[in-house]
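For this depiction, one protein chain was excluded, whereas all remaining protein chains were kept in their positions.
The chains carry the letters A, B and C, assigned in the order they are written, with residues numbered from 1 in each.
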């Protein structure tokens, strides 16, 4: 595995601007419990809030360095610059997220951000499809906010296994053009996967943003790639992906992601925290991404 | 260090009755912040409360088994059987106690108790001197409660470095006969150490109960021993001592304390959690106790 | 569950289930017996027992670290005579097999202790602790494959009891010692004992624990290390393996079974969670049912 590929990851995909990151000792201002284990947690972290852009993430220090040891990465979900707050949308799945759910207003933890590269915003308005599977909804409220603010038309396609895992309507910004709901068990919206009917939608938008489990993203990518190849769409596709993170700022080399040199060709190793978490879909090696174990813990 | 002494620790001093201990998943009902880092924390733990006796302790599981790893021992400070609550009086000194201070009503942790051997209660009423240095006040409110309930006359001698470390009056039960306060800096009560004027007091009581830092307890012991030798008092002296604890119930052998075979003679090793934490002062080897490092962490 | 949860450690020692409690973390079982039921246990491994009674080290003896604890108990125990005479008869009444953990300063002591326990009813097996870091020379056998083998051979000659050898992880290659004790005639291997560690009191500018300040590290902190040791041993020996180190949950126990352990021991977790062994056992059984296991071995990783 010796190859002269390290520099080319950033040449290929660019890299995050670390100089904007601040490690802020933030105060929890609310924990809104939603369905099941889902919740939204908000922090007063004015310096982070002022710099945060859609698709970027923060590293939350749940414990002062013991258990859990590492920070936990979460995408900015909603940001209120005037109040100086950032909100994260998450599920209590493991030790870190479960501890976050038990925070009380007034409790303080360190929030490091913004980190990573976010979604690219259109230079001139058009129509965007925002496609989220399950928790993948997290980064989209902030993105919508900024898109709508720029006059973009937003189509919101939210899928999940069942209605209990959908992103709650009341947290969405106003001004969304159309909302499409899909649940696998049909408990809300149309039954089925988000990928159904996707080719048609792709034809009518300039931009597609997707976030969700890797298999979903891979399916979206394949569908998009064939539509592009067939000339049915010229939309761009950006995806937000996940990798286990040690640092979030490029020094641990732990968040390796397989990049594509050209199309699906195996390319260099990139870093999710610096080349991502948002990448143009064609820059990823999807076969290798899918080969990674689902269980990261 | 081979000697046939292991059994004799319990022969010499008796041992705790483990069958009363319950590991109760207790709900925090209040955290009352007092001066400085001091606080009283209360839990709803009706089964523990029903069994708790003065001088006995509970092992609090601050984290579900990671950091801090071990439970933390605290003496029952106040108990309300009808409400099913136990209260602990403590200072946020290290990781465990600091985490406890951050608990909120409704939070749940495991409380294992009662453990250890407590104070002996008089069979017929008389006069008791309760002597506490600093945090050593913790076990006394419960003891007073029971003594006063049995018609005992209680003299409360509370010393500390400064007034900010004294046990708060409002948490004491009513019915205390006399209250004596000593602070080293003279910020409240008489200036000086609790040991000053002690010989006179010892002459007028049947029982002395003491809890506080080892050097203080040793000074009390020496003073008492010479008064007893001189025939100036026939009062008993029981002290509550501390040792780092792995389990609290006799299996880790971590809480070794030096016992005296006869007087100050070196005796077998005892276990603080089973022969103590309360022992008749003459059963301890005070020279060795004082030789132990103050810093246990 | 249709599957039989029992585990055979060889020479007739069959544990009702894989969940045991580790030496030095459960005394001789009598404290736990007073506090609650213990009949669910797969095995009790007793406190390390020597020929003569030992008072152990002077305090302090324990110190907490990040997700771990250091201990330097120094093998406080009442001596083999008390164990054989007073304790074993009580164990006879139990359904739980009791394995006596044996320590010694040299081959002679090990042999004498094992011999004394050999025909004692109530003693289901012996676990040779060749790895106690808290007495001088306590690790000599555990770090030297040749001496380890000689010790096992010597003990083997005087007892028909199932012989488990408990290895120290403080070696360059644990599989060398593992193979040596297998060759020497051990029936099973338990791995691992504690890791050599130290805690310093900055205030006093010296170690917290007495003597040279070194002590044995146990608890969740060591789990990844112990798991790697068990996985390595699994590839090196045929003997049944008992995995030990930082087990505090069903998930932890399952990790060891996947890594190649046949049974496990819970140590430090007994201190902070006295109910842990019952929880782990019922968790394992639930897992076996949910996953329709035919045997614990189904779990094993085979790359």
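Definition applied: contacts are C-beta pairs under 8 Å (C-beta built on N, C-alpha and C of every residue); 3 or more make two chains touch, one makes a residue touch a chain.
Note that this is a predicted model, so its numbers are computed, not measured.
With respect to the full assembly, the chain omitted from this view is in touch with A, B, C. Interface note for the absent chain: among B:21, B:51 or B:67, the touching residue is B:67.
In the complete complex, the residue from A:148, A:237, A:257 or A:279 that touches the missing chain is A:257. Across C:92, C:146 or C:206, the residue that sits in touch with the chain not pictured is C:206. Here one chain is not drawn; of C:19, C:51 or C:67, the residue touching it is C:67.
In the full complex, the hidden chain is touched by chain C at residues 65-68, 70, 143, 170-172, 195-200, 202, 205-207, 212-214, 217, 219-225, 227-228, 231, 246, 251, 254-255, 258-259, 299-301, 303.
Residues of chain B in touch with the missing chain: 66-67. For chain A, the residues touching the chain absent from view are 1-7, 17-19, 21, 23, 59, 61, 65-71, 110, 112, 243-247, 249-258, 268-269, 288, 292-293, 295-297.
Keep this in mind: only the chains that are shown with their structure count from here on.
Taken chain by chain, the contacts link every pair, so each chain touches all the others.
Chain pairs A-C and B-C differ in how many C-beta pairs are in contact, and the one with more is B-C. With each centre defined as the average position of its C-alpha atoms, the distance from chain A to chain B rounds to 54 Å. Remark: chain A and chain C have CA centroids separated by 46 Å (rounded to whole angstrom). In terms of their C-alpha centroids, the spacing between chain B and chain C amounts to 35 Å.
Annotation for chain C: residues touching 2 or more other chains are 66-67. Residues of chain A in contact with at least two other chains: 66-67.
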